[in-house]
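Below is one structure, written out as structure tokens; the observations come after it.
One protein chain omitted, others in place.
Letters are used for the chains, namely A, B, C and D, taken in the order the chains are written, and counting of residues starts over at 1 for each.
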């Protein structure tokens, strides 16, 4: 999983109907300011802009849903309370 | 998922027959001008050159189709209406 | 798999309930000091901060668990005793 | 999928028997000269050195075969006739 900041949202009217009802948020990985590293994740943790979140990618993203056939490759699975990094 | 711009299309006569009928578009990730970052996605959202699109990658891409055995790893699942990014 | 150093931990109260009980650690790939390369892995090897660990990514990460439907894409599958690299 | 150029081939006598009979080609992604970006793909489209090809990666690569249990993560699924890129 990766830690990222929710920096926005995306709207798409014309889309795969299996995506209906999903909130699609733009996430930028923590520790970078480069917008090119940003991506879109479906929210399952009631996250919003400004939140730091935990994101699961790949086929495991589908495991966050009750159904397997959903064309989603990135999911916000948690809202991060704190990160405790100990570097020497 | 990632946001990208459709910048072209690809034609291949000799190909896996499971790809027959698919529209194959060249997508360049948003926020970059580097053609090396471009890739090919199968279109399922009636997208065209100039559209900004939402792309699902990996095994989840196959979930956009009604059948699982299709050698496709990138699918356009939506046409983006607007991106709302709030950066501090 | 990749070799990494455990440099911290992450706390998320609001999260997918399928993640309950998992220890989420921050891992930085070996041979780099760049925090941007760090990621979060679920621990299944009783690892802790300071340990050098072996991490499995992608769908194979789920194979470390007794159940398949878990939204985890990175798992610590071992604690590294020694790395023996022979470079010319 | 990505577009690449076939620049060579690989030979391996001692290998997983499930790879027997496969033609393994070295592909370099289009728009780069960097050999470090090259990779090996199994050919299913009668491609050869000099051809520009369409490559599917990841688990979807296995969908090009009639059997699922094959340790292949990159497959040439088509030979590209033309690429039409419209850049502003």
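Heads up, the rule we're going with is that a contact is a pair of C-beta atoms (placed from the backbone, for glycine too) under 8 Å apart; a residue touches a chain by one contact, two chains touch by 3 or more.
Only a predicted model underlies this, so the values are computations on that prediction, with no experimental measurement involved.
Asker: If the missing chain were put back, which residues of subunit D would it touch?
Answerer: Interface residues of subunit D facing the absent chain: 7-16, 18-19, 24, 26, 35-36, 38-42, 49-50, 58-59, 61-62, 68-74.
Asker: List every residue of subunit C that touches the chain not included in the displayed model.
Answerer: 1-3, 29, 31-32, 44-46, 54, 56-61, 63-64, 75, 77-87
As a working rule, only the chains that are shown with their structure count from here on.
Asker: Find the geometric centre of each of subunit C and subunit D from their Cα atoms only, then give the gap between the two centres in Å, rounded to an integer.
Answerer: Taking the average C-alpha coordinate of subunit C and of subunit D, the gap between them is 31 Å.
Asker: Find the geometric centre of each of subunit A and subunit B from their Cα atoms only, then give the gap between the two centres in Å, rounded to an integer.
Answerer: Spacing between the chain centres: roughly 19 Å.
Asker: Got the subunit A residues that touch at least 2 other chains?
Answerer: Within subunit A, the residues that touch at least two other chains are 58-59, 61.
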